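Missing here is one protein chain; the remaining ones are kept as they sit in the complex.
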Amino acid sequence: MLRRELATIGLALLTALVAGSVLILVVGESPLVVYQLLLKSTWGTRYGIGQVLFKTTPLVLTGLSVAVAFKVGLFNIGAQGQLVAGSFVTALAGAYLPPGTPGPVAVVLCVGAGMVAGGLVGALPGLLKARYGAHEVINTIMLNFIVSALVLWAGNSLFFVAYTTHTKTVIASSHLHHLGFEGSAANTSLFFALVLAALVHLFLTRTRHGFEWRAVGFGQRAAENAGVSLKGAFIGAMALSGALAGAAGANYVLGYKHYFERDIGSGVGFMGIAVALLGRNHPAGIVASALLFATLAHGGLEVSELVPKELVEILQAVIILAVAAASAYSMRRRVRAGVD
Amino acid sequence: MSDLIDSLLSLTFLAQVLRITMPYALAAMGGSVSERSGVTNIALEGIMLMGAFAAAAGAYDSGGAISVSLSYGMAAGIATAALYALVVVTFKADQIVAGVAINMLAYGITPYLLKMFYNSSSNSPVIEGLGGNIFANPVFWLAVLLVPVVHVVIAYTRWGLRVRAVGDHPEAADTLGVSVDGVRWQAVLCSGALAGLGGAWLSLSGSGFVAGMSAGRGYIALAAVIMGSWRPLWACAACLLFGFAEAIQVTLQTFDIGIPNELVQTFPYVLTMITLAGFIGRSRAPAAIGRPYEPD
Partner (left out) sequence: MSQTEAGQAAGAETSGRPPALELRRVTKRYGALHANQDVDLRVEAQTVHALIGENGAGKSTLMKIAYGHVKADSGEIWIKGKPVGKHSVAQSIERGVGMVHQHFMLVGPLTVAENVILGREPLRRGLLDLGRASDEIRALSGKFGLDVDPSARIEDLSVGQQQRVEILKVLWRGCDVLILDEPTAVLTPGEVRDLFAVLRGLVAEGMTIVLITHKLDEVLAIADRVTVMRRGKVVEEMPRGGLSAADIARAMVGRPVLLRVEKGPASPGDVVLEVRDLHVTGSRGVAAVRGISLDVRAGEILGIAGVEGNGQSELIEAIVGLRRTDSGQVRIGGRDVTSAAIYRRYEAGLAHIPEDRQDRALILDYPIRDNLIFGQQRDFTWKVDVLDTGRIQRRAVELISQFDIRPDDPGHECGDMSGGNQQKVVVARELSRRAPSVLLCAQPTRGVDIGAIEAIHRRMIEARDRGLAVLLVSAELSELKSLADRLVVIYKGQIVATLDGAELGVENVLDRVGAMMVGADRPTEEAAHAPP
């Protein structure tokens, strides 16, 4: 089983490497040069490592978000909107808390509020699916557009500081400590994300609800017959999924800019899909995969003089396609018995 | 307010509705063909985007020749659809995952190509496009003609019968010697051509390609397919509804009726969510949709 998964991942990475090289050649650069520069600017400097870690945190969260939804058989393409909603609410909570609020309390309230906001945005498509059987793929995508429009409107009319596209600064006690990577914004929310990854894994494998949710993902009709509430599973998983994405506000708002700004965490929600797939929906895999994509994301910026930074987005799509194709191929090799 | 009503009841508004509906309708027709054969087509969005870019590039290269731009657009659509078909029909990967990936690919490649060719990060150079009165434009009527053509093909031709069979009971078709994967490939390529054409219309009816210009229309087209019970004619009717919604939203932005522009812009997306919730129970999907076919 593990061998098959590793083979799938290996194949996907190889395909990405080849595709990336082709794209680099097309713009007239040398793949070797570009890849070297990418590695050096990420893992070769303290600042680089810090930035990679900074970008890993939200990717772990959105990767978990997508993976949790996959476990019940749902596709959460709305992690982007859930992240935006969560970050926005985290920033508002942080901005309007009384300045004397003790640090831990402030952080918990802000992140908690963000997770609730993300959870609500996630729960809506879950509810629509549970109640009406409506396609969660389209609904989550629609919500991405709707949430960013709503947040923009709320910002423009109420919450953005005049003439800017960002909110008031959050209170000092809610700021998260930086990890000390030479000016990088990597902060303690990284540990928070890792702890959440472990908790999610324990939840899915050791609790009754996790058992039921996975059953729904594997065999909805059998789960129904066994008395599992499908509605509860759909709504619950989507809410948790949204909450996980919404927790990313801790990284961007509390740990970096200290306010919410337009286009925050752009693309991270979609990258979470690639992270979850490459990580095979397993928390350990997700963390590793998040590190990889964070490396690509930061490295992509650093080589953007040589190669357009969209290379990263293209590579992430290629990885998804390769993983999807490879895992389908390996599934077919498994022979299933079951009928005499 | 009465100004608003007047402008809504005018011929120009009707023309605008039709012009705006056209990309939805083309994409929806393409979507219904591929979905009927059992292949979910989330990738419509990305195909449209590629078609839009290619058409703008074609217009620029050829100095405004519409036929060139349209064929570039269709070709780009077919090429993108071919990649999608390779991954989901030949390799039998999960169709939704692959569809989302194709969309991400399109969203990533188009700015990449923009930078490469036109040194811009968001716009292609301005092109002539489909200006003026669309009722006088033969391309419009050609596109309108496609609607009944697609319907006849699906309902009354040999190929259409095989598409319908393969989407509902692929094993039945297989036992009669019909190549399930072959028919699905053809259906997906067909949807690529139509959606690519829809994307081409987008950039041609504007003044060029803008990054991310499909803006969710591909997904809305898919919702229209579902609303239309996977029948090309009804899907087009559903598209009129969404085209109308988008036209209203554009018009309302120029009139001040007290609703902020940002909220008005959400109208097509909200409408999609509402209609999906209302319609999904009533429509009957092709039974084998979304599942790759594996012969023993």
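We just call them A and B in the order they show up, numbering each chain from 1.
To be clear about the criterion, a contact is a pair of C-beta atoms (placed from the backbone, for glycine too) under 8 Å apart; a residue touches a chain by one contact, two chains touch by 3 or more.
Keep in mind that this is a model prediction, so the values were computed, not measured.
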### Query
Out of all the chains shown, which come into contact with the hidden one?
A, B
### Message
Can you tell me which of A:Thr45, A:Thr101, A:Ser173 or A:Ser229 touches the chain that was removed from the display?
### Response
A:Ser229
### Task
Determine which one of B:Arg19, B:Lys92, B:Lys115 or B:Arg162 touches the chain that has been left out.
B:Arg162
## Note on the structure
Of the candidates B:Leu86, B:Val178 or B:Ala211, the residue in contact with the absent chain is B:Val178
#### Entry: Residues from chain B at the interface with the omitted partner, ascending
152, 156-158, 161-162, 164-165, 168-169, 171-178, 284, 287, 295-296
### Query
Residues on chain A that touch the omitted chain in the whole complex?
206-209, 211-212, 215, 218-219, 221-229, 335-340
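In the analysis below, only the chains that are shown with their structure count from here on.
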### Summary
Seen from chain B, its contact residues with chain A in the complex are 42, 83, 87, 91-94, 96-98, 100-102, 104-105, 107-109, 111-112, 115-116, 215-216, 219, 222-223, 226, 260, 262-263, 265-266, 269-270, 272-273, 276-278, 280-281, 292, 294
### Message
With touch defined as at the start, can you tell me which chain A residues reach chain B in the complex?
### Response
23, 26-27, 75, 77, 128, 131-135, 137-139, 141-143, 145-146, 149-150, 152-153, 156-157, 270, 273-274, 277, 308, 310-314, 316-318, 320-321, 324-325, 327-329, 332
